[in-house]
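All protein chains of the complex are present and in place, except for one that has been dropped.
And now, subunit A:
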Amino acid sequence: MPTSTARQPKMRQTMPVRLNAAEETLIAQLKAIGANAEAERITVAGLPTRRVESYHYTDLKMLLKAIPPQAAAANEASAPALRVAGAYQLMIANGVIQSASTAPAGVIVGKAEGGVLSTRDDVLVHLNGAFAKESLTLTLESSVDPVIQIDRRAEGAAAHVTDSVKVFVADNASAVIIETFSGSDAAHVGNHGTYMALGKNAVVTHITVDLSARAATHFASNEYHLADGAKLRTLVINAGAGLSRTQLFPRYEGAGAHGDITGLNLVSDGQHADITMDALHAVPGTTSQPLFKSIARGHGKAVVQGKLVVARDAQKTDAKFMHQGLMLSDEAEILSKPELEIYADDVVCGHGSTCGKLDEDSMFYLMSRGIPKEEAETMLVRGFLEELVDPIEDEALAEALHGIIDGWLLGGK
């Protein structure tokens, strides 16, 4: 069921926009399910172009060439893109929740109708809400021992896949959740939503890894709500789709809530990966440490946008957005846009951004010890990323993440 309300968008132009093939298909698919308000919105405004601030570096109208037909239930499944030893596995294939094995202690698995994301002025969030038929719900009543892996797939011929997951974490509970996005080698367009609510003093690590085919497009929107004292660590890895955008919407809603929001774009020739964070520090005394890294080679393009919004009463907010880029070729592009929107007066907020190549002196030092050039590069790249993987305490999980990074490094241009 579409969740949006039929609010007429403001008419900024007198002429309707010229629609491209992707927009036409989206409109038809929306009308087919009766999401007329969403269809109207696209008809009037089109997909966001670079003139829309939050899509400045990821011009969807230009980048999204086609939308494949709506996904049908998957008949076959490709091999899992990532195995985490000892993890409790759940699968959603082509938007359909698959039956799972017995849940570990503390976990209640359920289903709900429709999408999970709160309404916001964002086309990917709107589309996820309109197209999501059902959502997987996980209620974590107490601390969960095994890592929870949600394996989200797009299988078969190229398909437009929408799915959504809602996770409630009880007060004082802790959990480690990894979501992987993968599937068959086809020009899928995936639109994934995750809503996560952390109770008081809950401690959660949430990792999302895009390992879709290069032909695919990956969109994900993750919304987080943190109650008093809740601690969230995220690690987003965009490492698969030709076009990817992961949106992070953390909301610090209770005193003492803290977020280590981290992410990584790994892009090669012809890829475009975007991580966009829009964080809200809503109450006094919350902190966050958003740290993003991008590595680009060939003609790859990586984008990181980080917005910190501090509400009027949210005094003593302490938040710093950081993005570090590493260029492995002269043709690569790494773009970064920080934004601070601060309405309180007693806060410590900031942003920083660096971008460079591998340090030549470090390369020479390693090679002077007999380490060949490519191996030295790999060591330095791993070193650059260590800060992101090091805090992941589960050994099997850390090993799996190292595997993804090494796989990318070995993957060549």
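Just so it is clear, a contact is a pair of C-beta atoms (placed from the backbone, for glycine too) under 8 Å apart; a residue touches a chain by one contact, two chains touch by 3 or more; residues count from 1.
In this section, contacts and distances are computed from a predicted model.
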| item | value |
| --- | --- |
| Listed names "Acyl-CoA dehydrogenase", "Phosphate transport system permease protein PstA", "Ubiquinone biosynthesis accessory factor UbiT" or "Fe-S cluster assembly ATP-binding protein", with the criterion being the UniProt name of the chain not displayed | "Fe-S cluster assembly ATP-binding protein" |
| Given A:Gly270, A:Pro372 or A:Gly403, the one touching the chain that is not displayed | A:Pro372 |
| Subunit A, residues in touch with the chain not shown (by the definition above) | 360-362, 364-373, 375-376, 379-380, 382-387 |
